[in-house]
Each structure stands twice: as C-alpha cells, then as structure tokens.
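The next block holds one structure in the form of structure tokens; read it before the comments.
Just one protein chain is left out here, and the rest sit where they should.
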Amino acid sequence: MKEKKKSKSQILRLTLILFLVSALTSGVLGYTNSLTADRIKEQKQQATAKAYNEVLPFEGDYVEVTEFDKASFPTVDTISKAGEEGYVVEMTFSGAQGNITAVVGVDSSHKATGVSVISHSETPSLGARITEEGFRAKFVGAEEGTALKNAGGTIEAITSATISSQAIVDSVNTAIAAVVALG
Amino acid sequence: MSIKKQFRDGLIDNNPVLVQRLGLCSTMAITTTLFNGIGMGISVLIILTCCNVVISAMRKIIPNDIRIAIFVVVIAGFVTIVDLLLQAFVPALSASLGVFIPLIVVNCIIIGRAEAFCQNEPVIPSFFDGIFQGIGYTVTLVLMCIVRELLGNGSFGGGLLDVSQGALRLTLDGSGSGIQVFSSEYAATILIMPFGGFLTLAVLLAAMQFALRKADEKKEKALRAAKVLVDEEVAA
Partner (left out) sequence: MLASVISISIGAILINNFIFSKFLGCCPFLGCSTKVDTAVGMGIAVTFVMGLASAICYVVDGLLRNLGLEYMNTLAFILVIAVLVQLVEMFLKKSIPSLYNALGIYLPLITTNCAVLGVVLLNVQYKYNFIESVTYGITGGLGFMLAIVLFASVRERVQFAEYPESFEGFPIALVTAGLLALAFMGFSGMKLG
C-alpha cells in the first residue's frame, strides 16, 4: 500500500518536471516566433511578388479574382488580374517528388507569358532544373495544347526529369484553360 | 578526456555516421548538392551543441524514467528555433531542405549523444562533444555531396559556387549552379537519385571499415613485434 502511494507521488513529480520543461521550451519558442514571424512573412511575400513580376511584369496591383471554377481546376490556388495585361495564375500541383507551387502568366490573347516556380521539392540537378531560366523560357508565348516533344509537342523535356517537365507543361495548360474559362 | 581525443573521436574513431551509423536518413537524402550538405551539417552542428549543453546542465535534475521524453522536448525546441531562423534569414536553404529540417528532431545523432554522453558528463566536455560530433557529421555529408555531385552531375559546389563571366562567386542564397567539371551528359545521373545515396554511403562505410581494420592490423603487428622482442630478451 505504502509503495503504491509512493509511486503515485513519483508520477506526479515526473509529470510536473516534464510539464515545466515543456512550458519553458514553449516560452522560448514563442519568443523566437515573435522575433521572426514578421520577417518570415515578408520573405514569403517578397518571393511571391518577385515571381508575379517575373511572369507578367505589371506596375499596378495584382487584383485577385475571387470567382473561378475551383471544381474544374482543382490545382489552381488563386487567379490575379494584372490590369489589362492579363492574369497571373498561382497553382499547387504534384511533381515527381512532392508538391510544386508555381505561377503562370497568361496575357489577354490567352498565351503564356512566363512560368516561375515558387517552391518545389524535386531532385537537385534533375527535376529541380525546372527552376532554370533556360527551361522556363521555352514556355513564353505558349498556347493551350502545349506538349513535350515525346508527345508530339515542341517543348524539350529536361534529361532524366520527364515527370517534372510534364508537370510544368500541364500547369501551363491548366493556367491557360482556367483563364479562358473566366471569359 | 582530452579535447584532442574528443576531436579525433568525432572525426574518425567514433564518427557519428561512418562508425556509430547514426543519422543515416538525412545523410542519404539531402546530399545531392554541396549547398544542402553544408547547410544541413551546420544546422545539425548548432542544434547538437545547444542540446548537449542544455541536457548536460540539467543532467542532475532529469529523472531517469522520463529522460527520453525530456530530451525530445529540448531537441524539438532547438530544432524549431533553428527552423524559424532559417525561414527568416536563409529561406533558400529552408526551401531546399524542406521537411528534413524539422526531421532533425528524430535524427538519431542528437538523441544518441544525449543518451551516450551528455547525461553523464559535465557541460564543457559535452559542448566540445557537440562541436566535434557535428563536424564529423558535416564532413561526412560534404564527402557524400562531393562524390555524388561530381560523378552524378559532373559539377562541384552546386548552390554554393557560381561561375559567371569567368569569375568565381560565392552564392549564399543557393542560386549558383556550381563549377561544371565535365559535361553532365557524361555523368552517371543515377548517383543523384536514391540509389546513388545508398551506394555512395555503402562505399564510404566500406572504406572506413577497411581503414579501421588496416589500422588495427598495424597495431597488432607492432604489438606482436614488441612481444617477440620481449620474449627474445627473456630467452636470452
């Protein structure tokens, strides 16, 4: 009986210590977060803003279009209108290794003006080369129905990274289709 | 235990990856460019040193029954701090290592050192242990990166170095494409892929076993020679 009582107080003590350590850690984390939160947000906004400007340079504000057919275009996150220049479509879709977040610019005549990858987890030196200028430049002026060379199209896939290349081709087509659907 | 011995331990005799075989997941997963390797190595070095110091300082008040839980909480705390700092100040590294930064929490090196070393040793040796084991880990990662990048892509220093207009530049934002030693057309791309991770680590481990065995044999030979000498003297 006595032993049981002792073990009970022991458990209480252990719980208390664990709780204290956790509370202390959470406090330190909260402090670090308060120091870094603004900067992280800023960094993310900057990266997105840079990508938007890269695919469709525009002086004014990109205005988000709230009404688009999400059910038909599940990979599209947002569509923003860049004045009369056209639209920038932000999308998240799966590549070879994980999700890719990219923006595609589409001009008023429904041609792509550029692609920029915001985040991805493709293999470095292989799929990761979708971020390279040389590959992305191939999509400038692309129309709906763009395809890789092995599927009878004009875009040359990155060596040993057909899946990542195909993912970008698909995203460009989706972006154009989504903008066309806007009317 | 002297600092010199600890240094040798961390780098060679008790290298966390090559001898203790801890933290293999990250060793194989992220060693595709030098930028990733060095970034990961330094992150682990910092976290390991901090955790070692804190755990060693608390070693007298941590109850034995729940030590693992407390280790994990402390480690998770430091990992989150480093994760937040990287996101804020080196977003390129945070983006390219992705989920492997929070996964440092379950990197066996840190919990392994806490269990094997810090819970019995004072703060200062634990501090050096963290630094030297961290260096040992980083050096192994860098070796893996160099081999895989060179043979798999024909380049050196991907993400970290950039050659433009004949000038060599250090790119700390991970944008550099490295020095192309030979055309990537002739490279064995397979080494960049998962298979290459397994194979490169296997060869490194084998080389280490070979070296350690040779060193042992040498020691034994010297010992035997000395013994023979003593025997001869006795006989004489």
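Structural remarks
Every chain is named by a letter (A and B) in the order it is written, and numbering of its residues begins at 1.
The rule is short, and it goes like this: a residue touches a chain if its C-beta (ideal position, glycine included) is under 8 Å from a C-beta of that chain, and two chains touch if they have at least 3 such contacts.
All of these numbers come straight from a predicted model, not from anything done at the bench.
For the options A:S7, A:S26, A:Q45 or A:S108, the residue in contact with the chain missing from this view is A:S26.
Note that of B:I12, B:I42, B:A69 or B:V163, the residue touching the chain absent from this view is B:A69. The missing chain, though absent from the display, is touched by one residue of A:A96, A:I155 or A:I176; that residue is A:A96. Residue positions on chain B in contact with the hidden chain: 21-22, 24-26, 28-29, 68-69, 72-73, 76-77, 79-80, 83-84, 98-99, 102-103, 105-108, 111, 190, 193-199, 201-203, 205-207, 209-210, 213, in rising order. Where chain A meets the chain that is not shown, the touching residues are 22, 25-26, 29, 33, 92, 96-99, 162-163, 166.
The rule we apply is simple: only the chains that are shown with their structure count from here on.
Once the centre of each chain is set as its mean CA position, chain A and chain B turn out to be 31 Å apart. For chain A in complex with chain B, the residues that touch the partner chain are 13-14, 17-18, 21-22, 25, 28-29, 32-33, 36, 39-40, 43-44, 47, 98, 119, 121, 123-126, 132, 159-160.
Chain B meets chain A in the complex at residues 32-33, 36, 61-63, 65-66, 69-70, 73-74, 76-77, 80-81, 84-85, 87-89, 91, 95-96, 98-99, 149, 152-153, 155, 158-159, 177, 184-185, 189, 192-193.
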